[in-house]
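Everything on this sheet refers to the single structure shown next.
Note that one protein chain is taken out, while the other chains of the complex remain in position.
Chain naming follows the written order as A and B, and within any one chain the residues start at number 1.
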Amino acid sequence: MIEQFNRDGTLRHLITLANLNRTQLNALLDHAETYLVGHAHYAPREPRLLGRTVALLFFEPSTRTRVSFHLAATRLSADVVTLDGDASSRVKGETLLDTVRTLEAMHTDVFVVRTAEAGIPALLAGHIGRGKALINAGEAHCEHPTQGLLDVLTIRQHKPDIRNLCVAIVGDIRHSRVARSAAQALGILDVGELRLVGPEPLLPDTNEFDGAVRYAELEPGLRDADVIMALRIQRERMRKEAGIPSNDAYFKRFGLTAERLKAARGDVIVMHPGPINREVEISSAVADGPHSVIGRQVTNGVAVRMAVLARIAEGLSGTP
Amino acid sequence: MIEQFNRDGTLRHLITLANLNRTQLNALLDHAETYLVGHAHYAPREPRLLGRTVALLFFEPSTRTRVSFHLAATRLSADVVTLDGDASSRVKGETLLDTVRTLEAMHTDVFVVRTAEAGIPALLAGHIGRGKALINAGEAHCEHPTQGLLDVLTIRQHKPDIRNLCVAIVGDIRHSRVARSAAQALGILDVGELRLVGPEPLLPDTNEFDGAVRYAELEPGLRDADVIMALRIQRERMRKEAGIPSNDAYFKRFGLTAERLKAARGDVIVMHPGPINREVEISSAVADGPHSVIGRQVTNGVAVRMAVLARIAEGLSGTP
Partner (left out) sequence: MIEQFNRDGTLRHLITLANLNRTQLNALLDHAETYLVGHAHYAPREPRLLGRTVALLFFEPSTRTRVSFHLAATRLSADVVTLDGDASSRVKGETLLDTVRTLEAMHTDVFVVRTAEAGIPALLAGHIGRGKALINAGEAHCEHPTQGLLDVLTIRQHKPDIRNLCVAIVGDIRHSRVARSAAQALGILDVGELRLVGPEPLLPDTNEFDGAVRYAELEPGLRDADVIMALRIQRERMRKEAGIPSNDAYFKRFGLTAERLKAARGDVIVMHPGPINREVEISSAVADGPHSVIGRQVTNGVAVRMAVLARIAEGLSGTP
């Protein structure tokens, strides 16, 4: 297991939320709040990463997370280089580890890594030198720590008393890094009740998501929920693993509609990590309606990534 | 119809040139001139967009327009993010509108959009919030307003008395957003005479290009012209819609050669939006010759885009 904190308590890497304590997690969320001014704007640019180089290594396609990290790093005044998945070094078959070693030799300070293979972020973090940092930007079905942070920040902003909340995650929980990181963060904050709602074959193994309650039907899963997090589904997986033949069939069973939302609390908030499949996971009326906080999640995403980068900046070696 | 100006008269969006008046158009051209120092250099960088984020959404391939906007935004000190047409969010099937909503939630201030589909820029502009702006960077066959601006700026620099000019546009006018935006701009400036020259099937419908004179043969179309604008042709369309079997055949009928230029005024200027097909629309002797102002058009393009961005900056909301 990679040690995520330096001896002096500063953040070194962010690979997983699993071993953060409540104080550490809340400190990151509090720091993120300082970048948000009145919900409508970000605070002015900070020079914390001036002269530092942040490399975005996205070995899996992503727009929103890549752009979110890009803007977060830029707003902290970093230099940013981007390597995409099908980018040139991979054409020549260079290994991931050698790519990271090369970028490190060019004095990259922070590596932001997204990968479809489990274990890669920790593996890479274990090989980079002292005074350098790595942030997991999404790893297979396992981890997506900055997504977990932005999700609990969004929940905290709307419903600060997390110990008394009922949160329902809806969709393909089994293959979802978003669900895992959210569940970790909610667990650290002692969430009142966590529900996992989805087709039976797409619920996780019972040794995972400790303490969560499982529902194979939507309506009972939503009853009196304070927070509903819809997950993005993959059509092929839905068909092959859950036997749900079409997007319409999924929407009929698990799609969030205004009608179904009535089972939840009157002030329920509805979340989605995006990009949303309209009329599949969620109706447009709900996605764009008064309960939706999907836009806030995106805004919080940049702030959370700025906070993680800012914290990590404290432990970087050398002068920038 | 999207309102392009704020109530206080500042520019909000630039979707089309169609409803600008002469004062507004000339003000943009005058502003662009301030970024040009003695034809050879741009004025020093301005901080007008410092802390602002400009997103380049190019859902159709383009080098020159994308790089031109990128440099314009950078020289006004903006942060720039780029999303290409085959980029990752499209891979996942996200709608254009949701992409824009997401970037807006990350506090993008200005969207620069190029698209092969008509109506998209206005549609997106209608959905983005107050204090945000959208610039049309090329829309189907309909609009390319910054191209129209750079074209009339180039003409004005060489031949300021536009009311007495004869301008001939040569090529596939029917499918050309460049021709439409140039015609709009020239119309606003009361051009003396506008000629549309091209193969009959590629001339526009008669309810378009009000007041323009049509020519299905090159020579009479060029006679005594002050300005000739060649358009880029697409070989397949030329073959299928105009029955012109090859590039050579097109060059024989409509290619601009030094010989044919003799029909025009002695001080005629020759323009092309680029990229040029040498020995198809234009001979190299003409493209690189004394009448060509093609390089000036490119230089003016950055200045015009800086002017549009600078004007729009005045109406952006919040502190940067």
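Definition applied: a residue touches a chain if its C-beta (ideal position, glycine included) is under 8 Å from a C-beta of that chain, and two chains touch if they have at least 3 such contacts.
All of these numbers come straight from a predicted model, not from anything done at the bench.
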The one of B:R214, B:R260 or B:R278 in touch with the missing chain is B:R278
Just one of B:R12, B:H70, B:R156 or B:R195 touches the chain that is missing; which is it?
B:H70
Which candidate, B:K132, B:R195, B:R296 or B:R311, sits in contact with the chain we can't see?
B:R296
Since one chain isn't shown, list which residues of chain A touch it in the complete complex.
51, 53, 79, 81, 83, 87-89, 91-95, 98-99, 101-107, 317-320
Please output the residues of chain B touching the missing chain, sorted low to high.
40-42, 44-45, 58, 61-64, 66-68, 70-71, 74-75, 274-278, 295-299, 301-302
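Criterion: only the chains that are shown with their structure count from here on.
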Report the inter-chain centroid distance for chain A and chain B in whole angstrom, where each centroid is the mean of the CA atoms.
40
